[in-house]
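Complex shown without one protein chain; remaining protein chains in place.
Chain naming follows the written order as A, B and C, and within any one chain the residues start at number 1.
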Amino acid sequence: MVRETAPRTVPTTAPDTAVTLCGIEMTNPVMAASGTFGYGREFADLYDIDLLGSFSFKGTTPKPRFGNETPRIAECTEGMLNSVGLQNPGVDAVISEELPALAEVFHKPVMANVCGGCPEDYAEVTEKLEIADAQNEAQRRPQIGWIEVNISCPNVKSGGMVFGTDPKAAASVIRAVRQKTKKPVIAKLSPNVTDITEIGRACEAAGADGLTAINTLLGMRIDLKSRRPVLANTMGGFSGPAVFPVALRAVYQLCRTVDIPVIGCGGIASAENVLEMMMAGAAAVQVGSANLVDPYACKGIIEELPRVMKQYGIKALQELTAQAQVR
Amino acid sequence: MVRETAPRTVPTTAPDTAVTLCGIEMTNPVMAASGTFGYGREFADLYDIDLLGSFSFKGTTPKPRFGNETPRIAECTEGMLNSVGLQNPGVDAVISEELPALAEVFHKPVMANVCGGCPEDYAEVTEKLEIADAQNEAQRRPQIGWIEVNISCPNVKSGGMVFGTDPKAAASVIRAVRQKTKKPVIAKLSPNVTDITEIGRACEAAGADGLTAINTLLGMRIDLKSRRPVLANTMGGFSGPAVFPVALRAVYQLCRTVDIPVIGCGGIASAENVLEMMMAGAAAVQVGSANLVDPYACKGIIEELPRVMKQYGIKALQELTAQAQVR
Amino acid sequence: MKNDIMTIQSQRRLAEETYEMVLQLPHAGALTAAHTPAQKQHILPGQFLNIRLDGSYLRRPISICEWTEDTLTIIYKTVGRGTTKMSRMQTGEKLDVLWPLGNGYDLSSFGESGSVSQSAAQPLLIGGGAGVPPMFGLCRKLVETGVQPKVILGFRSAADVFYRNEFETLGAEVILTTEDGSAGIKGFVTDAMDGICYDSLFACGPEAMLQAVDEKAPAGMPGQMSFERRMGCGFGACMGCSCRTKYGSKRICVEGPVLERSEIVW
Partner (left out) sequence: MKNDIMTIQSQRRLAEETYEMVLQLPHAGALTAAHTPAQKQHILPGQFLNIRLDGSYLRRPISICEWTEDTLTIIYKTVGRGTTKMSRMQTGEKLDVLWPLGNGYDLSSFGESGSVSQSAAQPLLIGGGAGVPPMFGLCRKLVETGVQPKVILGFRSAADVFYRNEFETLGAEVILTTEDGSAGIKGFVTDAMDGICYDSLFACGPEAMLQAVDEKAPAGMPGQMSFERRMGCGFGACMGCSCRTKYGSKRICVEGPVLERSEIVW
């Protein structure tokens, strides 16, 4: 075990947490996952969210959505189900209200998570964000760094996971988005497939610049008293530490298949989990459910990273991703 | 809440745990899952295994197999990975040694789990077991109640999950087995598919009398010190309480799709879990990893069932399965 | 919202599967003493805690019943493994708490303590089962500002009744109802509403009860009702507990749990 012998402030020995994701530099690889961080406001009240590598904002659709009926949340062993169903204020309100408010508290590129019921919906949201951000650009740096294409939400009847479980459908959405933006396009993949590498390859071929793996697993709970599903929507997306081994496997499989960076997501709750994901080949990570249980989760993980890197003799996180790629 | 007011010995108020699985009556729905109970010997030393509804013995192939290299086991949050790879002494040794030894300690029909690298392998194992059991039948009741067809083992390169992720391949194995036995044929399904109901329907059409859902999820862990996969075989099957919501969802989906009984398996660790599985439509359940952590797990669950049934006002377990079917 | 480690000061069984726990705040006097404004927490009746429990993944939201300068009192039911374990915790053990959460009851309409409007106000407080605790904090607050609320408490059965004496000690007029008639009036809280003079309404309990109360009360009368929803985070991030209102979607954990009667969509 390598021990901490030098003070952290000595730059030559401080572990280097910086990574680059699709050409955009990040001070660390830790992003909050879409749907667990809203548009940043709730967390900005708690800590300086500029600490984050970045975050992916709530899945945004062309029109406002209420989402599914409640209950939308169910408890599981080391995890949870959600069937929120993409509740969001719609892209126009995001542009007029959420993004200006975010600019006050977050000064790094944010990841924009876009969703819809058909490829045209995804394209519309992307186009509006692209135009709005170009106007921003006049005054300051672009606010949106990446477009994350949610083709893996299990909680909507049309769109979402329907696209993410078929390579052709996935490719059609990525192409539609690709045409509307010059920003890096990231496809967020579903684990509820026979072969996630097939979907990943299709997205890469359609022009995706990166992949996020994984969205939630399809799960269900039944209430023993009522003998009915806990969720009003019957089934929901399963997330939390319980799914980490499935996520890690998906990241590993994808990293050996595609040439674009993969963002590891699923059950990450510690700095050790971050290292493990990057050893599987991830270029960055997203922390999801952990934010809901511990609002300071991302902050804690980021602050722990240098210590845990030293413990395992890791000088620079980018090395891990690179090592995994050649293995 | 219904309270226990009458002593358990009064037969009219004692909850009825009996179920029928493909025409075979069981005193309770709790079976030990294949690969977690060997051929019964280790557990028979600990308790009277006639308490069990039944159990599914270790996946058996035509020839003896050592399985994969070690390490074959990895720890996960509320679960484990295994990459045992169907280690077994081969069907001939099972017939000549294991089954006679089992007959001494288990006096109920056992479920025979069969596996192989091609449909002919499955057929060969089934045929040998069928012939051996027919000879037994002269003296006593048949020892083997059901043939469970393992088309879902993630740890073998040929066979196993390769069959369970393609409806045509699954059907070909089921047909091959179907021709060699008059016993009920149960297909054990993999959750690592886009649509488990498609595989379930294909097995039903090919002559399966029942389904077991689910086998393990494909997962992986990396050792932070060596930066290499924990398992010698890189990936393995993920099981334990962590996977319960995925298993429950698969059982629920299958029960609304096929007309044959479904055995719920995956993360069951309590009598409450058994009830929840049966409320999802399961006709019986299998307890897997729990046996490895607590060798008395099945015994404990079976002994708890009447109390928990009373707590939730359940008079007979078979009602739950029936209710779920019409819902 | 703060995230604090609180110490269990005491715990007692109040009724069938119902426990009262007093939590000690990490800094004595944190609620009212002369800390810097940022450290000082202001609590409104109807707000809740979100508690991390061993063996559960999600936190468990529990409404605040009462508070002093350095303690919070909560009352909870043992509905699952997490709360059952919680009921066995001992004095001195610690809990990880997010607090205070939610909007709480808006009492601004009652004006200043001692004013004429105070003594003339006739609020009716209705609590059903697990909805009783926030009514206690509300009742105390109203009494402190010179208002004399009337209180209806509804339970399933005599074995479930708690805090009747505590309300009466505050000086409130309490009407008790039980579904089986084993204590107080037999029936639901709505059966006790007839003949009571009131000009505003505050209620907390199961949604079916709230709706029945709303139907029984005069249309247009001011009122506030506290809702329960399964929550993910409890602080507005996950959109798990959303609720439709006449003025759009609200998060029960942030813009609720208390809704104005006039905005509720049943």
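By our rule, a residue touches a chain if its C-beta (ideal position, glycine included) is under 8 Å from a C-beta of that chain, and two chains touch if they have at least 3 such contacts.
Everything quoted here is computed from the prediction, not taken from an experiment.
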{"item": "Partner chains on view for the chain not depicted", "value": "B"}
{"item": "Candidates B:72, B:183, B:227 or B:249 - the one touching the absent chain", "value": "B:72"}
{"item": "Absent-chain contact - pick from B:49, B:80, B:129 or B:220", "value": "B:80"}
{"item": "Omitted-chain contact residue, chosen from B:38, B:109 or B:245", "value": "B:38"}
{"item": "Residues in chain B touching the chain absent from view", "value": "35-38, 42-43, 45-46, 58, 66-67, 70-80, 82, 84, 87, 230, 240-241, 289, 291-296"}
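Basically, only the chains that are shown with their structure count from here on.
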{"item": "Nearest-to-centre chain - CA centroid comparison", "value": "A"}
{"item": "Distance from the mean Cα position of chain B to that of chain A, given in whole angstrom", "value": "36"}
{"item": "Centre distance in Å when chain B and chain C are each reduced to the mean of their C-alpha atoms", "value": "47"}
